[in-house]
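The complex appears here minus one protein chain, its other protein chains still in place.
On to chain A.
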Amino acid sequence: MDLTILTAKGIIILVIFAVTLGIAAYSTYAERKVAAFLQDRIGPNRAGPWGLLQPIADAGKMFFKEDFIPSQASKWLFILGPCLAMLTALMSSAVIPFSDTIRFAWNKVNYEVPIQAIEINIGVLYIFGVVSLGVYGIMVGGWASNNKFSLLGAIRAASQNISYEIALGLSLIAILMMTGSLSLRAIINEQATFFEWNVFTQPLGFVIFLTCAFAECNRTPFDLPECETELVGGYHTEYSSMKLGFYLFAEYINMFVSSAFISALYFGGFHYPFMSVVNGALENSLGAVTGHNIGTIISLVVFFGKIFFFIFFFMWVRWTLPRFRYDQLMNLGWKTFIPLAILNVVITGAGLLYNFKYSSWLIAIVMIVLAVMSTSRAPKREVIPQQS
């Protein structure tokens, strides 16, 4: 490979790594601010202006705490757990195409490097593989702690992740059928016009994917592996110091990465309405190199805007909805989402046969009609006055 491209790639990989960590760190701050906002409080405001240095203070606190390993725990696996959680969380951002290409000239040779760590033709499968490995960190850590509650948390996490992975994969298959490619960049480029964003062509698939992403990240309303009221702290009960910090950090990285995937797969990635017009105007007025690069940077900003919206959405849901019961979680995954996702695949396939992209709306409309009918038929319950 050309050394210049290699260097550019190396810089891009390092930047993506640093940005992932930075966004994860500031997600912890954002989470507390959002929680404070939703509960009508002020939130962290002591460290630095508006509490902006809070993540650094937290990290410092985590590092200087006592790093305790329980005497009955299996030591190496206890250390391996948080390492695996962090590793798998960081691996998945490698295939996200953050923006279009950057053009530059070096030694009189013109280069065009995409803003993406690796462009592989099995991008979606890569994500799916890494996501399915994410559960090992939790399982290994939970088992190695030699604690009943940790083990229960680990087992809950494992069964939840396995169950929701199936629906997640099936909802993706509809998109793969529409695009005909496993590459994320191809999927994004397919959504160049606004009304062909997959959220409009695949509304049901989007809802299923979003819910499964919540379950895969172990976020509320699916945070049963770390449910405080039942399991003390869940799988990380025995963890302290930066090992605990790694687990919490991995959760925020997962949240960032899944927000990026949701916006890439369903919300057009780095595309925005009238992007070709803007890019054409930029290239006409500033030249093919500078104009193109500025267009790329605008796309990058748009993509990050979408990502931040979804991170906010994750937090919004966390501080709004209560937790599911475990049997409800399993029923929702196996008896609702998997059949719906399979139906979605079938209907999308039938639609593609007749060159109609929006066939998935059929299921959505039928479901809405059924829901309205069942609520209107349900007997109206009188409000029973409370007896005191």
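The definition used in the following text is that a residue touches a chain if its C-beta (ideal position, glycine included) is under 8 Å from a C-beta of that chain, and two chains touch if they have at least 3 such contacts; residues count from 1.
Here is the rule we use: contacts and distances are computed from a predicted model.
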| item | value |
| --- | --- |
| Name per UniProt, for the chain absent here [options: "ABC transporter permease", "Carbon-phosphorus lyase complex subunit PhnI", "NADH-quinone oxidoreductase subunit J" or "Tol-Pal system protein TolB"] | "NADH-quinone oxidoreductase subunit J" |
| Contact residue for the chain not shown (choose from A:G22, A:G48, A:G129 or A:P273) | A:G129 |
| Listed residues A:L21, A:I79 or A:I120, member touching the removed chain | A:I120 |
| Which of A:L21, A:L77, A:V113 or A:L248 contacts the chain that the document leaves out | A:L77 |
| Contacts of chain A with the absent chain, listed as residue ranges | 74, 77, 120-122, 125-126, 128-129, 132-133, 135-136, 139-140, 143, 151, 154-155, 158-159, 161-162, 165, 182 |
